[in-house]
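My structure is below; once you've seen it, I'll send some questions.
Every protein chain of the complex appears in place save one, which is left out.
Presenting chain A:
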Amino acid sequence: MKKRELAALIDVSFTLNRGERIAIVGESGAGKSILGFSIVNLISKPGYIESGSIKLENKELTTMNLRQLQEIRGKRIAMIFQDPMMTLNPVLTIGNQLVETIRSHTNISYKDARNIAIEKLHNVQISSPEKRFDQYPHELSGGMRQRVIIAAVLLLNPDIIIADEPTTALDVTIQAEILQLLLSICRDNGVALILISHDLGVVSKVAERTLVMYAGHIVEEGPTLEIINDPQHPYTQGLLNALPQMTIPGQRLNQIQGSMPSLAERPTGCAFHPRCPYATQKCKQEQPQFIYSGVSSVACFMIEDMLNEFADTDKEVL
């Protein structure tokens, strides 16, 4: 790597099966969104993918040219963003934007595209889709807009939806509706979902598997329920403890001491060690490797040591 370049993602590796729903959780700045953008090779300049590989059914995405990528984007992998107001073009009607998306990928008439668009609007439970079709984004409510965006994403029947904090900009009651919609749509159509979120409550409702990210690394990976019931990595434990539900009313909210290091000053060894209550000398020097703990895969020396101890006592018993 050249000087003055910073790595946003290091050694991030995971697989997504057909129709599977996974979640990527972590604090702001952990690299979750960059991960999402990297998958469709849309990192804004001057960022770039230095090495590694991203495969969609054995097709390598990192080396594809723009034209091939444009075939993948939208048609195979689609993305939902945080703020539905910003994602819709303010000066074009809803219908215009939907039809535009269809027609940029397939050669069909305006009328057919319109029918598809209205059908999809209907699928995301928008009332009187014919009327909405001719409306502008500012005439719709926040939840309605996010529904429109989900409809837009579904237009080309993608295999994977990447949802980057899809409910953060919405209020709580609408959040639940949108999540339920997203979940049922993924289930019904066999669409795989990568949900990027910092909200473990959201994640637990939707995702089958969870990846916890910290400072550009994945620190823990495993089935969502297991991770939430029995977090292994100290960071995951900290995240769960920080949930308001975990606090006794009247007491101070729990938090992980300190804050996420910036890209430029990532500590040596395990990136989490300055904030970790269990950190040892070893954590400051060496990078922990992934290890299966019996619950999830974790990159942490504490877990590693614990497992080794168990193994040793097992031997002694024998």
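Miscellaneous remarks
Please note the rule applied: a contact is a pair of C-beta atoms (placed from the backbone, for glycine too) under 8 Å apart; a residue touches a chain by one contact, two chains touch by 3 or more; residues count from 1.
Heads up, the rule we're going with is that contacts and distances are computed from a predicted model.
The protein name that UniProt records for the chain not on display, among "sn-glycerol-3-phosphate import ATP-binding protein UgpC", "1,2-phenylacetyl-CoA monooxygenase, subunit B", "Cytochrome c550" or "Peptide/nickel transport system permease protein", is "Peptide/nickel transport system permease protein". When the missing chain is restored to the complex, the residue among A:T87, A:N123 or A:S293 that touches it is A:T87. Touching the missing chain, out of A:L42, A:L225 or A:M306, is residue A:L42. Among A:D11, A:E60 or A:E139, only A:E139 touches the chain left out of the display. Of the candidate positions A:V25, A:I94, A:A152 or A:A215, contact with the unshown chain belongs to A:A152. Along chain A, the points of touch with the absent chain fall at residues 40, 42, 69-75, 78-79, 81-83, 85-92, 100-101, 104-105, 136, 138-139, 142, 149, 152-153, 156, 169.
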